[in-house]
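All protein chains but one are shown at their positions in the complex.
Just so it is clear, A, B and C label the chains in written order, and each chain counts residues from 1 on its own.
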Amino acid sequence: MTPLTTPAPRAARPPVQRVVRVAGRRPVGDYVELTLAAPEIAERAEPGQFVAFAVGGPTSGLLLRRSIAIATARDGEVSVVVSAAGPGSTWLTERQVGDTVDVVGPLGRRYPMPPPGTPALVVGGGYGSAALLGLTAALRDAGSAVVAVVGAATAGRLCSVDDLGELAEVVVTTDDGSAGQRGWVTDAVARVIGRAGIVYACGPMGMLRAVAEQATAAGVPSYVAVEESMACGIGVCMTCVLPVVGEDGRTRFSRSCTEGPVFGGDRVRFADVGTLPWDVVGADAMGVVQP
Amino acid sequence: MTPLTTPAPRAARPPVQRVVRVAGRRPVGDYVELTLAAPEIAERAEPGQFVAFAVGGPTSGLLLRRSIAIATARDGEVSVVVSAAGPGSTWLTERQVGDTVDVVGPLGRRYPMPPPGTPALVVGGGYGSAALLGLTAALRDAGSAVVAVVGAATAGRLCSVDDLGELAEVVVTTDDGSAGQRGWVTDAVARVIGRAGIVYACGPMGMLRAVAEQATAAGVPSYVAVEESMACGIGVCMTCVLPVVGEDGRTRFSRSCTEGPVFGGDRVRFADVGTLPWDVVGADAMGVVQP
Amino acid sequence: MTAVDTAVDMSTALGAAPIPSPVLTASGCSANGAELEPFVDLTAIGAVVTKSVQLRPRSGRPTPRMAETPSGMLNSIGLQGPGIDGLLADDLPWLAERGVRAFVSIAGTRVEDFAELAQRLRGVPGVLGLEVNISCPNVESRGEVFACDPVAASDVVSAVRAVADPAHPVYAKLSPDVTDIVSVARAVTDAGADGLSMINTLLGLVIDPDTMRPVLGGVTGGLSGPAIRPVALRCVWQVHRALPHVPILGMGGIRTGLDALQFVLAGASAVSVGTAVFHDPSAVARVHEELAVALAQRGFASLRDAVGFAHREAA
Partner (left out) sequence: MTAVDTAVDMSTALGAAPIPSPVLTASGCSANGAELEPFVDLTAIGAVVTKSVQLRPRSGRPTPRMAETPSGMLNSIGLQGPGIDGLLADDLPWLAERGVRAFVSIAGTRVEDFAELAQRLRGVPGVLGLEVNISCPNVESRGEVFACDPVAASDVVSAVRAVADPAHPVYAKLSPDVTDIVSVARAVTDAGADGLSMINTLLGLVIDPDTMRPVLGGVTGGLSGPAIRPVALRCVWQVHRALPHVPILGMGGIRTGLDALQFVLAGASAVSVGTAVFHDPSAVARVHEELAVALAQRGFASLRDAVGFAHREAA
């Protein structure tokens, strides 16, 4: 089966590392949106890219940066939406206006744009919806009609619904029915995918997989931004890999930080994430043989 | 030579561990004074005791508490004066009103009181002067006339001069002459020690040694609060020891956290700190023999 | 965290000696217990593991004796302590009067020292058992540490087991600073150890950038705290895998109930909390509570069911 997608292109400009000021902070549902005065990152950022924050301050025992998707980048400011999951992201959500944070970005590859005017479907799960804002604006500017399906477990975990509403037709779903339609985003996607010429998704891996499969089954190209655990975010450590089918049809362990986080939805071998399939390039040298 | 001092008595009440609110914060010269809403510690505290702060918050890579002398303890509040030396104390000085800190105290032993009415000399170096506030008030309440010699390298490193001025006759010295008399506290001590029936000191080890030697030479009992590097502050780790002559005349490695920080100035073998003299109890088992 | 009725049976044992809680202090990190009384109900914890005692009173090393390191600390105390006479006269009676279980750590520089200490501790009230600190230099082998040589380590353990009170379980405390900890574990178990305490500190060094000399009076010191937890867990994992029936008292960087849980899942049937006590004097009691809650949340009816659970799933 010929893939419907081509790999996302490298970013036009390299990332920078800066200590920047928190210019805004507001709770959005269960999350916190931070706005950073980061002109050099804002001017470089492309939709789908992310930034990486040092966390914990000068006394921190947390060594690794936390990767956070860029929601918006304009007027010298970058905004992100952070969910307080563990100690690092909790620390981030506690930053106040005027505090400084050490950030590297923009990192990773952008969502590729479709031919101008292609009707698009963007699908966001949880805080993942925020990462679709820049893309949705770019799509609309390029003449695409955009439908946005925004889902979460509960109303509090929805995100960017109003902002997306200014750019697209929005369908909201929640697992518990506390907002929008009760059910999963995939239910809503099934209803609207017929109108889409391209699908973009950002959210938990299970959702990405389901949406990518729906798109591929419908013959529609899809691009997903994956969320793999990252130690460096800049491509030097090899922790963030997953099996991705390349242009030559061979599967490689690709770094989601520099070769992603945006991958063709039909190129990510979701079912094999966390395993070492025999046909990954170099699996033979690991002693894995064709069954 | 019969010592002029007896070991400081154990504190009347055991310490507590509490998460408390910062109720006040103000810069005092180069230092920061923090006031904590800590009624259980305030009601237990005796002059000369200290508290131990956890530093760095939930993401901290700094494992050990920082010991800080209690300046004042009244009306349910405890105040401390902190010098931003390294990462831990710097973090402490950055706490704001409303923040919470995790603190254990009061710890250690108090300055013993002299017979009522004994004229007293208190000598403070740098932030050490703050730790003499509670003592000076207690001495005055017990009818002692108190002279306070307060010194520091520079004017910015003086501390508690005004507060001590309300309780005692204060002499200020600075090494560079930027405030008070130019010179060391020992110069001032030499001039006033003749009037003292007892001497108390808090400050850097070099100063403590000099003042203790002056007092002993003058036949006046002295009590010093030492500052040894402490891992636990509660007597369980044995890191904070120094050679102290006991009531039986034998020298032991005594824990400055639980047997101090207040020791008789003529009991601390200052010259031997950081060494293992042969006549310390148990040195023979370490292979040290009488020369 | 306050006590929660988690309904989890937290009882366990050190060898054949039952204890109501799997959480103990660590040798050298709680002196001989008394100092923790303001913070912890000492009768409720598994046991106080006393500071390693030798035959004679020891001054310990000159200061500085510690250096803080990232998420850890280095210490070089040199086993300061009252010697066995002082322990028997003062500390053990104090614990016994209060009904506090004492797991007595013994140390020496000759096999005979260890044996004599074990002998002297026979039948002493309140003594639950012995932890043999073999991370000491062996004067008869150019100062090589007993724990680094399976033969020397076994010699100590068999000598101790031979004379120790038969009611006292004997745990050998292993050093991680070896090429093959399983071989040391096997040797001391064959020599009669009823269980293994693991791990002792890792040998480390810090240089003071100002003096440009090692910080510690003793030059090198022992690294402890959360920094070493992954190494400690790996040791427990390897030894439990090789010797699944040998009880393990796990330690190294335990600060929370979830940390303790990792050790239990890796194969420890009890744990010691060491350096964390310096940060939080009530850590031993808190870790017990948090571990009980964690076990309950994961559906375990008893601590014993969780011991080594991470291996069983691996099958």
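Definition applied: contacts are C-beta pairs under 8 Å (C-beta built on N, C-alpha and C of every residue); 3 or more make two chains touch, one makes a residue touch a chain.
Everything numeric here is computed off the predicted structure, so don't read it as measured data.
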item	value
Visible contact partners (per top-of-document touch definition) of the missing chain	A, B, C
Chain not shown: contacting residue from A:R65, A:R109 or A:R157	A:R65
Hidden partner interface residues of chain C, rising order	67, 69-72, 74, 148, 177-180, 202-207, 209, 212-214, 219-221, 223, 225-231, 233-234, 237, 253, 258, 261-262, 265-266, 294, 298, 309-310, 313-314
Residue ranges of chain B at the interface with the undisplayed chain	61
Hidden partner chain, residues of chain A it touches	14-17, 54, 61-65, 104, 228-229, 231-242, 252-253, 258, 273-276, 280-286, 288
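In this text, only the chains that are shown with their structure count from here on.
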item	value
Length of the line joining the C-alpha centres of chain A and chain C, rounded to whole Å	46
Distance from the mean Cα position of chain C to that of chain B, given in whole angstrom	34
For chain A, residues contacting two or more additional chains	61
Shared interface positions of chain C, touching two or more other chains	70-71, 226
